[in-house]
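Omission of a single protein chain aside, the complex is shown with its protein chains in their original locations.
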Amino acid sequence: MKADTEIDLKVKIGGCILRNPVMTASGTFGYGREFEDFIDLTRLGAVVVKGISLLPRAGNPPPRVVETPCGMLNAIGLENVGVEAFVQDKLPWLQRTGATVVVNILGNTVDEYAELAQRLDNVEGVAAVEVNISCPNVKEGGVAFGTDPAMAAAVTGAVRRACKLPLIIKLSPNVTDIQLMARSVAEAGADAVSLINTLLGMAIDLQSRRPKLANVVGGLSGPAIKPVALRMVWQAAQAVKIPVIGIGGIMTAEDALEFIIAGATAVQVGTANFINPRATDEIINGIVEYLAQHNMRSINELRNTLRT
Amino acid sequence: MKADTEIDLKVKIGGCILRNPVMTASGTFGYGREFEDFIDLTRLGAVVVKGISLLPRAGNPPPRVVETPCGMLNAIGLENVGVEAFVQDKLPWLQRTGATVVVNILGNTVDEYAELAQRLDNVEGVAAVEVNISCPNVKEGGVAFGTDPAMAAAVTGAVRRACKLPLIIKLSPNVTDIQLMARSVAEAGADAVSLINTLLGMAIDLQSRRPKLANVVGGLSGPAIKPVALRMVWQAAQAVKIPVIGIGGIMTAEDALEFIIAGATAVQVGTANFINPRATDEIINGIVEYLAQHNMRSINELRNTLRT
Amino acid sequence: MPGQYLATIESNEDLGAGVCRLTILAPEIAAAGRPGQFVMLRSGRGLDPLLSRPFSLHQTMADGRMQVLFKVLGEGTRRLAALAAGASVAIVGPLGRGFALTPPPTGTRLGLIGGGIGVAPLLFLAREIQRLLPDGTALDVLLGARSKAELAPLLADFRALGLEPAVATDDGSLGHHGLVPELIDQQWGQEGSHCRVFCCGPWPMMAAVASRCRERGWACQVSLEAMMACGFSACLGCAVAGSGKRERYFHVCKDGPVFQAEDVNWG
Partner (left out) sequence: MPGQYLATIESNEDLGAGVCRLTILAPEIAAAGRPGQFVMLRSGRGLDPLLSRPFSLHQTMADGRMQVLFKVLGEGTRRLAALAAGASVAIVGPLGRGFALTPPPTGTRLGLIGGGIGVAPLLFLAREIQRLLPDGTALDVLLGARSKAELAPLLADFRALGLEPAVATDDGSLGHHGLVPELIDQQWGQEGSHCRVFCCGPWPMMAAVASRCRERGWACQVSLEAMMACGFSACLGCAVAGSGKRERYFHVCKDGPVFQAEDVNWG
C-alpha cells in the first residue's frame, strides 16, 4: 500500500474541502466522541453528527431497533440533545480534535429548519449543514418533506437563505422519482445532495402478533439496501451537476468504490459503524490501496467512470 | 401437526377460491412444469406463471442475474413464449395437473394489456389474471405504468372491460405512496392487489467498472426486501377493501404468516423457489402447524390481526 | 476504555440445556472489565446475521482470558456455539456500567439473585465482592432456573468460592419448587432493612424482585437487556423507559446495563 500522501483523496462539497471522501452517516456515529476509543476522527473526510433539532427530543419508546436479513430497522425517533446543548456540550470536544464536522438538522416545519440553519451559521467548527428532509411536515398532515419536490425545495430554499454554510440536502429513497427530487433541491440552492436515507420498512413478532418496533414502521439500513442506494445515487449523479454523496449499506472499501464509480463525490458509512467501529478507517485504507493498484493519483480519476 | 382437512385454509380472491393462501410469484416458477419433479402443483393455492406478452420476447442480454446481500437482482427482460404459445403449449399440461392457474400479463401499451386479457378471457384453465404494471409505457416515454396512479388505473380499467376473470393488479414498490396506487386500481375495478414487485436496484463490478447486469439496473428480490414489502402490504391492506396478496422475501412459513397478520389474504413465494424448490409446500405445512398450535380453525382468524 | 479486537477462542464448553461457555483470549478486556459490564461478539464474515450480540462478562481471569456464558437462542448464538478452539471472534468491550460496589453499612447482607441465563454476570460479581468488600460481609446467592439440568453445572463454580446458592426450579427438580423471588421470603424473611440486592434475569423476575425490595426498603441493582445495534451509545437503539425520577429513557449500553431498580419504569 502506498502512503496516503502520494494519492490525492481530497474532495470538494460546496465550499468545503474534505480530506477524503469517507464521511460518517448521521445517527450512526453519535456526536463523534462515542468513537474516540476506536478511531482517530481527524482521519475521516467528515463526521456527520446525529440529527439535531431546535429543542431536545427524547425519541420513541422501545423497542427501537430490530435486525432483518442483512439489515436492520430503526425507529429511534430522532432523539437528540437539541441545538443549544449540541453547540455548548458536544461541538467543542469535536472541534478540539480537529475533525471536520457536518451538522445534520431536522425540523417539523420549514421555519424550524431555517431557524436551525441560522443558529449554526456563524458557529465555529461547523463545516457544513446536512438537512434531513425525511421528517414529517406537521403543517402538511405529516407527509415527509422529502417525498414531495415542492416541499423539499421549500426547505432547501429556506435553509439556503438562513445560512452561508455549504448545504447538503439528504434525500429520502421512498419516492417514485429520485431524479426529480435531486433536481428540485439543486435548483433551490443545495450545494450537494446525499442519499439514501433509510427505506421505510416493518417487522412483526409472530408470537405476540405485534410490530417489532414500538413505532410500528422504521427505517431499513445496511447491506440489504445497497443495490437500491447504488441505483439511486447513479440516477441522481446523472440528474444534477452538484456533488452527490452516496449512502446505503457501505460496509467495505469495495462498496464505497462502487458508489464513487457510479458518480458519488463522497460516501457516508452508516450501519457498518455499529458492527465494526473502525469501518470508516478501513474503508479509507482500502480506497487508497485500490487507487494505487490502478495507478490513479487522485480519487477524481475514478469518480463517475461507470462504463454502461 | 393436524391434518390439513381439519383446518380451513381456503381464501377467496375475486370470484376465485384458492385451496390455501400460498401462491407462486410470477417469474420464479416458470410455467409450472419446471417444478414437476419437486412438488405436487395441486397442493398450491395457485400457480402464477411467468409474465406473458402478446408476442414472444427473447429477453435481455446476459448477465441477467446477480446476487446481493440476502437478495438478488434480475433483469430477465420479461422473456416469455407469448400468449399463443402459452395457451397452446404450456397451459394444457398445467390444466391436466389440476393446478389453479393465474396468468401474469404485461404489455407496452394499455391496448396490449386489454388484448391479452381478452385473449385469455374464455380460455379454460385460467383461474385469474394478474397484471404486472411495472412495465414501461412506451407511449409515455417509458415511465412504468405502475408508478403513476392514472396510468395504473387506465390499465386496470382496460383489462377490467376486456375480461370477466378475477383481476389481480400487481403493484410496483418504486413509488412514493403505495396506498394511493392501491386505491387507484381498486377504484378502477381490480378484484385484488398483489405486492410488492421488485425494488429497482443496481450492482457494479469493481474490476471492469461495468454494471453487473447488462441492463444496468434490475429488480431486487429476496429476504433483503421483506421489511419493505411487509410495510407496503400492511399499508395497502389498510387502504383498500379488496384482498391484498403479499409478496417479497417470503422464505418460510413464519414469513408468510407475518404477511397474513399484516392483512394479506394470500401470499406469493418468489426467490425462495430458486433456493428451495419445495419452499411453497413447506410453507403450507408450516401455516397449518401454526394455526393448529394457536387453536385456529381457519386462516381467516389470523388475517389482519396485527395489534398496533 | 473499550476497544475492538479480533480475539481467539481458547475453549468452547457445551454445558448442556443449550448453554455454552466460551473462553476467549482478550487481555485488554480481561484486565479492564468489571462485573456487570458486557462485550459485543460477532463471528464470521457473512452479513447475516448482521449485528453483533451483547453478552455479560461471566468471568475475567488473571492470564488475559475472559469468559461468556450464554444460551443458544437464534442464529447469532448458534454461530458462537459452533466456534472451535482457535477460531477468531470479533469483540468490542468492555462496555457499559457494571454493578456499583460501594462498601455497605455493617450488618448488611448482600444478595445476588439470578434467573435463567441471568446467572451469567453473578459469578464475577461474587468474586469481586469477596475481593473488594470487608471480610465478613454476608453474601447470599439465590438462583432460579427451569430445571436442574440448567443450574447444576454452575453451582460448582459458586461452591468453589465457598458459596452455597439457594435454588428454585420451575419443575421442582432442584431446590424450591417455584420462582426465585419466592426465595427472598424463604431466605431473608419479611422484615429488616439489612439487604442489598443485585439481580439479573428475565424482566418479570426482575420486576418481582424489584417490587419485593421496594416494599422492604432494600437497595436493588438490576442488569437490564435491550435490543442493541452497537453497544457503545452510537445508535440510541437500546432505550429503556425510566421511572421518571431521572430520565424519560435510559440507554442500556451506556447508562446500564446495571441500574438502580427505582430508576426503571417496570411498566
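Think of it as A, B and C in the order they're written, each chain with its own count starting at 1.
In the analysis below, a contact is a pair of C-beta atoms (placed from the backbone, for glycine too) under 8 Å apart; a residue touches a chain by one contact, two chains touch by 3 or more.
From a predicted model like this one, the values you see are computed outputs, not experimental measurements.
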- Who does the absent chain touch among those shown? A, B, C
- Looking at B:67, B:84 or B:111, which residue reaches the missing chain? B:67
- Query: Of the listed residues B:149, B:173 or B:222, which contacts the missing chain in the full complex?
  - Reply: B:222
- Which one touches the absent chain: B:30, B:82 or B:189? B:30
- Item | Touching residues on chain B - with respect to the absent chain | 27-30, 34-35, 37-38, 50, 58-67, 69-72, 74, 76, 79, 222-223, 251, 271, 273-278
- Item | Hidden partner chain, residues of chain C it touches | 45-49, 75, 78
- Query: Can you list where chain A touches the absent chain?
  - Reply: 69-70
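Note that only the chains that are shown with their structure count from here on.
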- Those chains which touch chain C and also touch chain A: B
- Computed over C-alpha atoms, the centroid farthest from that of chain C is that of chain B
- Task: Find the two chains joined by the most C-beta pairs in contact, please.
- Result: A-B
- Message: Taking the mean of the C-alpha atoms as each chain's centre, how many Å separate chain A from chain B?
- Response: 34
- Could you grab the centroid distance between chain B and chain C? Build each centroid from C-alpha atoms only and quote it in angstrom. 48
- Which chain A residues reach two or more other chains? 69-71, 222-223
- Of all residues in chain C, which are in touch with two or more distinct other chains? 47-48
